[in-house]
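Only one protein chain is missing from this complex, and each of the others stays in its spot.
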Amino acid sequence: MIDTMVIFDLLLAVAVVALAVASMTTRDMFAAIVLFVVFGLLSALAWVRLSAPDVALAEAAIGTGVTGALLLRTLHHVQTVERKAAPEPLPVPMGVQIANAAFCGLLTLGLAAAFAGAPRGGPGFDLLVADAMSISGVDHPVTAVLLNFRAYDTLMEVVVLLAAVIAVWQIERGLSDAPAPALGEVWQGFARLTLPAIVVVGTYLLWVGSSAPGGAFQGGAVLAAVGLLLLLSRLYVPRPSHRGAARVAFVLGTGAFAAVALLVTGGGRMPFEYPLEHAKTLILLIEGLVTISIAVTLAALFHGREPVALPERAAGTGGRDDA
Amino acid sequence: MTSFLGGILVVLLASVLGGLVRVFRGPGAADRLMAAQLFGTAAVAMLLILSQVMAMPALLDVAMVFALLAAVTLVAFVALSARGRPQ
Amino acid sequence: MTPDLIYGVTGIAVFAIGLVGAIVAQNRLRRVLALKLCSVGAGFVLIVAAWRSPPDAPDPVPHALVITGIVVMVSATAVALALIRRLHSLEAEDDA
Partner (left out) sequence: MTPLELIAGALIALGAVFFIAGTVGVLRFPDIFCRLHALTKADGLGLGLVALGVGLLAASPGAVVRIALVWFFVVVASATCSHLIARHALERARRERS
C-alpha cells in the first residue's frame, strides 16, 4: 500500500512550484501578491513536514504575513500615485536573453549538482548541539543555537533590522496623509477582542521559545501584526513627537544584546559566553528586549516614513476620524 | 490511522488548490481574497491534523499563528484595497 | 521517496523560478517578489540538509540560519519597497 503521506508531500511540492510560477506569471499584480501569500503558507506547511516548526513559524509570520503587508502597501502606493505616461518597457535584445537564460541555467545546475553531491541525512552539527544543550541555559535546540551558540549571528541580524529601519526612514519622509479606511463597526468589535488576544499569543510565543518552537523573532512578528492593524485602521497615528520613543525601541534590542555580550567578559569569559547559572535569565532578558525591538521595527518598516512634519503637508493629517 | 489521516490531508489540499482557481479568475479583488481566506482556514485544519500525524503538539502553536496571520493579512488586503483606486 | 528528496527538488525549482523572474520581470514589485522566491528556495535546500531520517531530531543549526535569513530578507525587502515607492513618487512628480 502506498503511504498517503508521500502523496501529500508530492502534492504539496507540486503546489509550491505551481504557485511560484503562477505568482511570477499572473498579469494582475494584486493576484500575484495573493498567490505569493498562499505560496508562503504552503512553504511553511512543507517546512512543518520537514520537522522545522520554528522556521515554519518565522516564515508564516515574517516571510508571509509582514512581507505580504509590505508588498500590498507598496502596490497601493504605486496604484494611487498615478503616473501620466507609464513608459513602454524596452525590448530586450536576443543576445541578452540568451546570456540570461544561460546564467540562470548554469546557476540552477550548480545548485542541483551541489544538492545531489552533498551527503543527506548525515551527521551535521546536531550531535555537537545535543552535547552542548546542558550548558546552553534553554531546552529548545534552535533557541540555544540562536541566542547562545551562534549569538553573534543573531546580534548582526538585529543590527540588519536596525539598519533597514534607518534606511527606510531616510528614504521616505513626512506624515501619512491618507484618510482612514472605513472598516465599519464589526471590525471595531473584532479589533477590541482580538488585538489583546494577539498580544497574548505573541508573548506566549516568546515565553515558550526556551522549551519549544517559538522565540523572539516569531513573537516579535506576531506583536508587529498588532502594530500593523493599529496603523492600518488608523487607531494609532505616528506623530513627530513619538520619534524619540520609537528610536529608543529600535535600539533597545541591539543595545541590550551587545551590552550583555560584552559585560559577561568581566569574569574572564569570552564575549557571548554566558555564565551557566545565569544563562537562562540572560537569554530571556535579551529575548524580551529584542522582541520589543523587532515588533516596533517591523511595524515601522511597514509604516515606512519617518513621521516628520513637512511644512506643505502638515495640514492634511486628519487621521483619527474613524474612532 | 496515520494512513487514513494522510488521505484526509491529500483530499483537503487538493480541494483548496482547486479553490485557488478563483484567485486567477477573479474577477474582483474580493473574489481573490475569498479564495485566500478559504485557503488559510484549510491550512489551519491541515496543521491540526498534521500535529496528530507527526505527534508534534508544537504544531498547534503554528496553527494559531497561521490563523492570526491569515486574519491580519486579510484585513490588510481589505483596508488597502478599499480606498485604493480613485474613481 | 523521502521528504528530503521531494522538497530538495522543490527548493531548487523555486530558486530557479525566482532567479528567472528576477531577471525577466519588468515590474519592479514583481522583481522583489522574485528575489523573495529565491530566498524561500534557498531556505528549502538548507532545511532539507537539516532533515534526519527518524524525523524527530533535525539539525538545529540550519534552522537557525534560515530564521536569520528570513529576518534579513524582510529587512532587505522593506528597504527595496521603500525605494520603489520613493522612485515612483519622484517619477510621478517628473511627469507632472
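Note that the chains are named A, B and C in the order they appear, and that numbering of residues resets to 1 at the start of each chain.
Just so we're on the same page, a residue touches a chain if its C-beta (ideal position, glycine included) is under 8 Å from a C-beta of that chain, and two chains touch if they have at least 3 such contacts.
For clarity, every value in this text was computed on a predicted model and none was experimentally measured.
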Revision key, fill the gap. Neighbours of the unshown chain, displayed set only, are A, B
**Study point:** Where the missing chain touches chain B, by residue
**Key:** 1, 4-5, 8, 11-12, 15-16, 18-19, 21-22, 28-31, 33-35, 37-38, 41-42, 44-45, 48-49, 51-52, 57, 60-61, 63-64, 67-68, 70-71, 74-75, 78, 81-82, 87
Revision key, fill the gap. Residues on chain A facing the left-out chain by the touch rule are 183-184, 186-187, 190, 193-194, 197
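Keep in mind that, in the parts below, only the chains that are shown with their structure count from here on.
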Check your understanding: Of every pair of chains, which is linked by the largest number of C-beta contacts?
Key -> A-C
Study note, to complete from the structure: Separation of the C-alpha centres, chain A versus chain C, in whole Å, is 12
**Study point:** Per-residue overlap in chain C, given as positions that touch at least 2 other chains
**Key:** 55
Revision key, fill the gap. Each of the following residues of chain B touches two or more other chains, namely 54
Exercise for review: Under the touch definition given earlier, write down the residues of chain A that touch chain C in their complex.
Suggested key: 6, 9-10, 13, 16-17, 20-21, 23-24, 29, 32-33, 36, 39-40, 43, 46-47, 49-52, 54-55, 58-59, 62-63, 66-67, 70-71, 73-75, 77-78, 81-85, 89, 100, 103-104, 107-108, 111-112, 115, 118, 120-121, 124-126, 129-130, 141-142, 144-146, 149-150, 153-154, 157, 160-161, 163-165, 167-168, 171-172, 217, 294, 298, 301-302, 304
Check your understanding: What does chain C use to touch chain A in their complex?
Key -> 1, 3-10, 12-21, 23-27, 29-30, 32-34, 36-37, 40, 43-45, 47-53, 55-68, 70-79, 81-86, 88-89, 91-92, 95-96
Point to revise | Residue ranges of chain A touching chain B (in the complex, touch as defined) | key: 1, 3-5, 7-8, 11-12, 15, 19, 22, 26, 28, 30-31, 34-35, 37-38, 41-42, 44-45, 48-49, 51, 53, 56-57, 60-61, 64-65, 68-69, 72-73, 75-76, 79-80, 82, 178-179, 181-183, 187, 194, 198, 201, 204-205, 208, 212-214, 218, 222, 225, 228-229, 232-233
